[in-house]
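Omission of a single protein chain aside, the complex is shown with its protein chains in their original locations.
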Amino acid sequence: MSESLYQEIILDHYRNPHHKGLRDPYDVEVHHVNPTCGDEVTLRVKVAGGLVQDVSYEGQGCSISQASTSVMTDLVIGKPVDEALQTGEAFLALMQSRGQLEPDEDVLEDGIAFAGVSRYPARVKCALLGWMAWKDATAQAVTTGEAAP
Amino acid sequence: MSESLYQEIILDHYRNPHHKGLRDPYDVEVHHVNPTCGDEVTLRVKVAGGLVQDVSYEGQGCSISQASTSVMTDLVIGKPVDEALQTGEAFLALMQSRGQLEPDEDVLEDGIAFAGVSRYPARVKCALLGWMAWKDATAQAVTTGEAAP
Amino acid sequence: MTSLLAATTYDVAAVRADFPVLAREVNGRPLVYLDNASSSHKPRQVLDAEREFVEQHYSNVHRGVHTLSQEATDAYEAARERVARFLHAPDAREVVFTKNATEAYNLVAYSFGNAKAGSRFALGPGDEVCVTEMEHHSNLVPWQMLCERTGATLRWIPLTDGGRLDLTDLDTLVNERTKVLAFVHVSNILGTTNPVDVLVARAKQVGALTLLDGAQSAPHQPVDVAALDVDFFVLTGHKMLAPSGIGVLWGRRELLDVMPPFLGGGSMIEVVQMAGSTYAPSPERFEAGTPVISQAVALAAACDYLDDLGLERVHAHEQLLTARLIEGIRGLDGVQVIGPDSMHLRGAAVSFAIEGVHPHDVGQSLDELGIAVRVGHHCAAPVCRRYGVPATTRASSYLYNTEGEIDALLEGITTVQRFWSR
Partner (left out) sequence: MTSLLAATTYDVAAVRADFPVLAREVNGRPLVYLDNASSSHKPRQVLDAEREFVEQHYSNVHRGVHTLSQEATDAYEAARERVARFLHAPDAREVVFTKNATEAYNLVAYSFGNAKAGSRFALGPGDEVCVTEMEHHSNLVPWQMLCERTGATLRWIPLTDGGRLDLTDLDTLVNERTKVLAFVHVSNILGTTNPVDVLVARAKQVGALTLLDGAQSAPHQPVDVAALDVDFFVLTGHKMLAPSGIGVLWGRRELLDVMPPFLGGGSMIEVVQMAGSTYAPSPERFEAGTPVISQAVALAAACDYLDDLGLERVHAHEQLLTARLIEGIRGLDGVQVIGPDSMHLRGAAVSFAIEGVHPHDVGQSLDELGIAVRVGHHCAAPVCRRYGVPATTRASSYLYNTEGEIDALLEGITTVQRFWSR
């Protein structure tokens, strides 16, 4: 069933999510909701020295939103913020490609499993929920960090 | 052209309207407008001793509304109010009949020429403009008359 | 599996042949369309009636003396009469055409907001509007907005754990300050059929106007607005075999005649001057601009289709299917109905939850099997919140569904469970 959408990688991340659970320390915590399906995520980021030190989260949602958040943490934790944001842009572009983009495994790693999701517009928002929360939190963390003396 | 709608009787009344012009004395004056086509009529009635003593009017409008008002004055002036109102009901029924009613010439006289109009719903309001104004004015005149000591 | 009701008394296969889409395959499987509470498909007869009208008799209505204009006006007004007959309304002029049900609720709510102080429709601080916790957003948000604009207070009748209205505090919730009681006839998410008589009786005691949301009742069972004894009744065409783009507000003549207008524009006016205007009587007063002409003609054809089949029989058929589905679900482990899980006072929408599988994944997986159900909050988010679920999966049948399709869904649920428990 659903081989194109429910890739084994996605199911693995869904069943065994990485980096799940809310952890201290963190700079910013955000709560994002997908109003059309009720999916939600609470997400914390810790940024230091230009690096994404940690991302932790709790949430409920479908396999796509949960797996995508898990993959996201793998992709951004430990990376320079700039590079992580670029990865986020690459994932966003893939999601908006309606199946027309060949994903770059070097950049997106397990994220390439979501290529098929882009052909299901109703699910794209699911795949982006965690990413959007992370982007939002990171932007806040960076601004706060800069603003701080 | 338009033999079914524009009967010779209608055209005659339109070209030579009966009882036209505003006259004294009168009990009540009303002004009625057909908002969809801009036709209007100012109409006066004089009622006394249960009789329609006079109906006079000014107005502008299409052949149907003008002719119908003219025919109406012929039919009601000099009649007992009750009888005139009944004639009005008969004319209304004819207009709402969508061509399904055989008009009674004894009651409606020249008014039977409007039987064809009932098949043109957009024109029915034209044919009723003068009648409605008269009915309104007469109702007011009768009420005022009764209210007066 | 036994049937709770007698077998269907019309030929479902013949009915299905009227709906071309039902012959489609989805993901290599025959389409099983069980998303009718969201929108129904449209039979040939309805599409043909609209097309014949548009190709031969179309024109704008109401304002012309030429032949096409008269034919179009006749067809449009005949549609109004047809809908009045469908609803057993005493007077065709009580039927107002809107673009959907949502516009109809807004029409009433904005009309009230436009009323001058002292009018029976006017609302202000101290006044109350009462709805229920199971309302569709379309019959909730307009009242929230009205209350926000006017300072009136919104109250709502809560739900029992079993998916019904909890009427314990009805007499407090609907009280002397209540101006309107707006509630759904049959819930689109729970399937619950509400006790109209009880609610109307209370509203009458306190002089509140009643609005009944018939979006999920009118397509599925005979409706008699006079017998229901409500003040307003709303339906939407696309859920009852008609195209999108048309809804109906029915209202008592004596109310519509004095209710302030909502949308301003052509056709709803009497005398227009630059400095101000007067308004036409209803229904024209509430149909500003070029109306939904060909859609009204199509809706009339949909009424014909439904009445020819017989709404009693449609209802019986759906009750059969719904009972089969509920019974079937009861026989499955890890699947639970959200809403009344018996056939007592319920319609054709059945929401359920599969333990451990998110509704989105349920819906997607069923789609892979060609089965179309709806997942989400079904525009009734407070209901999901009430029952502690982010969303539900909802299957809803209509006159063209078969017992075989219900069985396909039940089998599909088992397949989904198997896939997601690997």
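Every chain is named by a letter (A, B and C) in the order it is written, and numbering of its residues begins at 1.
As a convention for this text, a residue touches a chain if its C-beta (ideal position, glycine included) is under 8 Å from a C-beta of that chain, and two chains touch if they have at least 3 such contacts.
Since this is a predicted model, take the numbers as computed values, not measurements.
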| item | value |
| --- | --- |
| Residue of C:9, C:290, C:342 or C:421 in touch with the missing chain, whole complex considered | C:290 |
| Sole contact to the chain not displayed, among C:9, C:67 or C:160 | C:67 |
| Residue of C:15, C:372, C:389 or C:416 in touch with the missing chain, whole complex considered | C:372 |
| Among C:120, C:313, C:330 or C:385, residue touching the chain not depicted | C:385 |
| Of C:92, C:122 or C:141, the residue in touch with the unshown chain | C:141 |
| Positions on chain A where the hidden chain makes contact | 33, 35-36, 120-123 |
| Hidden partner interface residues of chain B, rising order | 1-2, 5-6, 11, 35-40, 60-64, 120, 123, 126 |
| Missing-chain contacts mapped onto chain C | 20-21, 24, 26-27, 31, 33, 35, 38-39, 41-42, 47, 51, 54-60, 63-69, 99-103, 105-106, 109-110, 114, 133, 136-142, 144-145, 148-149, 154, 156, 236, 238, 243-247, 261, 263-269, 271-277, 288-295, 360, 363-364, 366-367, 371-376, 378-379, 381-382, 385 |
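One rule holds for everything that comes next: only the chains that are shown with their structure count from here on.
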| item | value |
| --- | --- |
| Intercentroid distance (Cα basis), chain C paired with chain A, Å | 39 |
| Interchain centroid distance [CA atoms averaged], chain B/chain C, Å | 46 |
| Centre-to-centre distance between chain B and chain A (centres being mean Cα positions), rounded to whole Å | 79 |
| Multi-chain contact residues (two or more partners), chain B | none |
| Residues of chain C whose C-beta touches two or more other chains | none |
